[in-house]
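Reviewing the structure listed below.
In this view, the complex is presented without one of its protein chains, the others remaining in place.
Which chain is which? They are A, B and C, in the order written, and residues in each are numbered from 1.
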Amino acid sequence: MLEMKNASIGYKGGVLAVQDVSFRVKEGEVVALVGSNGAGKSTILRAISGLLRPKSGEILLNGEPLHTVPAYDIVRKGIAMVPEGRQLFGRLSVIDNLLLGAYAVESKEETEKTLLEVLALFPRLEERKGQRAETLSGGEQQQLAIGRGLMSRPKLLMLDEPSLGIMPKLVSEIFRTVQEISEKGVTVLLVEQNVHEALHIAHRAYVLQTGRIVLEGNGKELLQSDMVRQAYLGM
Amino acid sequence: MKKLAPWQIALCVAALVASVAFPLVVKGTFPNHVMIMVFLFAMMGVAWNIMGGYAAMFSFGNVAFFGIGAYTSTVLLMNYNVNPWIGLVAGGLLAAAAAAAIGYPCSNIRSHYFSIATIAFAEIVRIQFNNWKFVAAAEGLSLPILPEGFRNFMFHSTKIPYYYIILALLALSLVVCWYISVTRMGYYLRAIKESHELAKGMGISFVRYRLYAIMISAFITAMAGTFYAQYILYIDPESVLILPISVQCVLVTMLGGAGSIWGPVIGAAILLPISEVTRVWLGAKGTGIDMMIYGALIMLISAYQPQGVWGYITSIGRRTK
Amino acid sequence: MSEQLVSQLVNGLLIGCMYSLIAIGLTLIWGVMNIVNFAHADFLMIGMFTSFWLYTLYAVDPLYSIPVCAVLLFLLGWVIYKFIVSKVMTGPGLAQVVVTFGVSIFLANLAVWLWTPDFRMIQRPLLHGTWDFGAVQLSVPKTVASIGSVLFSAGLFLFLRMTKTGKAILAVEMNRTSALLMGINTEKVNALSFAIGTSLVGVAGAFLSMYYYIYPQVGGTFGLLSFCVVALGGFGSIEGAFIAGILIGIVQTLGGYFFDPAYKYAIVFAVYLVTVWIRPQGLLGW
Partner (left out) sequence: MSASPCLEVRGITKRFGGLTANEDVSFDVAEGEILSIIGPNGAGKSTLFNCITGFYPPDGGKVLFRGKDITGASAHKICKMGIVRTFQIVQVISDMTVLENVMTGAFLRTYNNRQVRAKAEEILRFAGLYEKRDFLGTAITIADKKRLEVAMALGTEPKLLMLDEAMAGLTPVELKGIIGLLRKVRESGVTLIIVEHVMEAVMELSDRVVVINSGRKIVEGAPAAIVRNPEVIQAYLGDRYHA
């Protein structure tokens, strides 16, 4: 479905954050990109969502180039991103945040239907519909961010560090939700520092180190690999 | 401070020689007048640069210091017969004191709020002088005509001494600016510009260093004000306290390149001749076309060459390396 | 309260409503783009002249010029954004500050060149005279202009809160990156916000032309005051600008009444300085 081919990505005037990275996400999978802070995971997601352009290489969606599509049209291609740190519209209400998530959807009825689905998935948000997003707790904000991402009815949902800054107990809840979303047929690309949890729910995973993919494989297998255990789980 | 490249040193020496030789080669009042205005605004740009370029405090109120300088020396001369050279220093000190008085409470005000606060301050000063009988309010002050000579800071038959005085004042300001940039204060201002948090964490009192920067900037700007009064021999609020002068300080710096020592000089050397020449050629009829061209230039330069000319020159230098 | 004081208060309220309308456009532009538009009040001047020439050449009353000004200034704003302001959006901060100064100097002197620096006035607008409410006399054009200003301000407020496009503008203002991810074309939102801002100030110009002198430098004082209003209200806050506009109108007239009319603007600026000294982010800023 999504394929990144030999992509090198860097920030303006800076060094390359990602070098010669290739990977693919198949329909219906949960794929995790794991690795430490600064390994380039977020950079990859930013490139897919059009916020950054690869310096070389290409990004393909169902065989068609994605890296030439303007950032604001990526969501219309069926890709939604839940950015790191949630990035909500703080002074707007919960419901307005969700509706903005469906900005690219033309049909009103469809949006209303999706809204009901999302509120069913996150009952907490239903309770807090009218509240300003900035007044929610960290966990609720993350739910809202994911809900906002789902509002565009994406085929591929990308999550950037969904567990960051969330109470440990809520973390497993978030991952359970991600699994639920995947079971509904949405393909998921997940970036995580919480290697353990991420590898648990991922079908496949890629391990990044300083901008390169150093390892790939089945999630559960990687969990057992010596290298991952040593480098990221501290065992 | 990085060491200057040889071509840069050569450029500086050439500029210095050229400016000293200029009045000896080019005769006539108009070219000399243009150069005097270039140096005057270069000096004010250098002063602005210490706040705006090094510490990212974008002031649009520096004209208040200019006016305070002009009025202090003039009032001292007219009412108390104080020599203008003493007035020059007194004006600087008074402006620095005013800067401290306004800068201290404003030390928490940042970015745009700070810029607007400086405009508000300058406007209050202008309105006060416009209504202040002691300084003849809106009528303005004509300086008494004293015998010509360096001692009296007044010349009637030629502009050349003014030329060298303002050149010397500009050189002095450049030395001050350079000195700041290589010492602790320069480092601290750049740290503050990067991030207030970082600066605090490194033991830098940002209130204090911001205040120093404003005061030094005010002192130099006020000296420029005194010079202007001695040069034009007439001042009123509409000529020494209006917003466009503040804007000019910003423009010369931005055009030449903020945060570099030579930026304001280059900016003034480009902008002032354009504005003086268009004024004389096209503006005599009061048609506004001179200022129109001037505005269009500012618009186009900031939209299409925003790094300033100095940035452009150094980028060429880097490319040819 | 003396009758005079009441009528001063009412006058302050009326002029304050005008300030509000001028300032909300400015604060919208700042909020969305992070740019202080120093040319804002020159668009006001263009609006006033548009209304003046429509009246003088085609005998169109300023009241009917309002839609013309709105459309014309909307287009002008769009063009200026596209060709000038958009170029500095990713540039250094100082260029963003200075570019609109260039626009301001250009527009003001274009007006001098085209129409000379003379003061003009619309001699007999449709709305003139006063309404007499016993103690308080209301100038008809001023009152209508102020009510109109409030309506337009409310219109902007509702547009931002109620429509999809309006919410997209708010979204860009709060988080540009997220807005992009939602599929909002942020570049278009910038242009639209700039054009709406100038359009509103053009409308204010048409209102103002009913009772105020019209000359190329008219932007000067209004510009300074509208910066003060925006900063006092808190950069980017529409509600803040609205409240601060009225507040400054009242401070100005009361200051002139209790102290010296010559110092009325000085008092306004002093109030601003004291306010940001106590509250560096303005009244409703964040």
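Observations, loosely collected:
Basically, a contact is a pair of C-beta atoms (placed from the backbone, for glycine too) under 8 Å apart; a residue touches a chain by one contact, two chains touch by 3 or more.
Small disclaimer: the values here were computed from a predicted structure and weren't measured.
Of the listed residues A:39, A:75, A:146 or A:222, the one in contact with the hidden chain in the full complex is A:39. Think of the hidden chain as still there; on chain B it touches residues 2, 182-184, 187-188, 190-191, 194-195, 197-206, 259.
In this section, only the chains that are shown with their structure count from here on.
The chains in contact with chain A and with chain B alike are C. Computed from the mean C-alpha positions, the centre of chain A lies at a distance of 52 Å from the centre of chain B. Chain A and chain C have Cα centroids separated by 42 Å.
With centres taken as mean Cα positions, chain C sits 31 Å from chain B.
Multi-chain contact residues of chain A, defined as those touching 2 or more other chains: none present. The set of chain C residues that touch two or more partner chains is empty. Put simply, chain B touches chain C in their complex at residues 52, 56, 58, 102, 105-106, 108-110, 112-113, 115-117, 119-121, 123-124, 127-128, 130-131, 243, 247, 250-251, 253-254, 258, 286-292, 294-304, 306-307.
Interface residues of chain C, counted against chain A in their complex, comprise 164, 167-168, 170-171, 174-175, 177-186, 286.
Only residues 30, 36, 83-85, 87-88, 91-99, 101-113, 116-117, 216, 220, 224, 227-228, 230-231, 235, 260, 262-263, 265-266, 269-270, 272-273, 276-277, 280-282 of chain C touch chain B when the two sit together in their complex.
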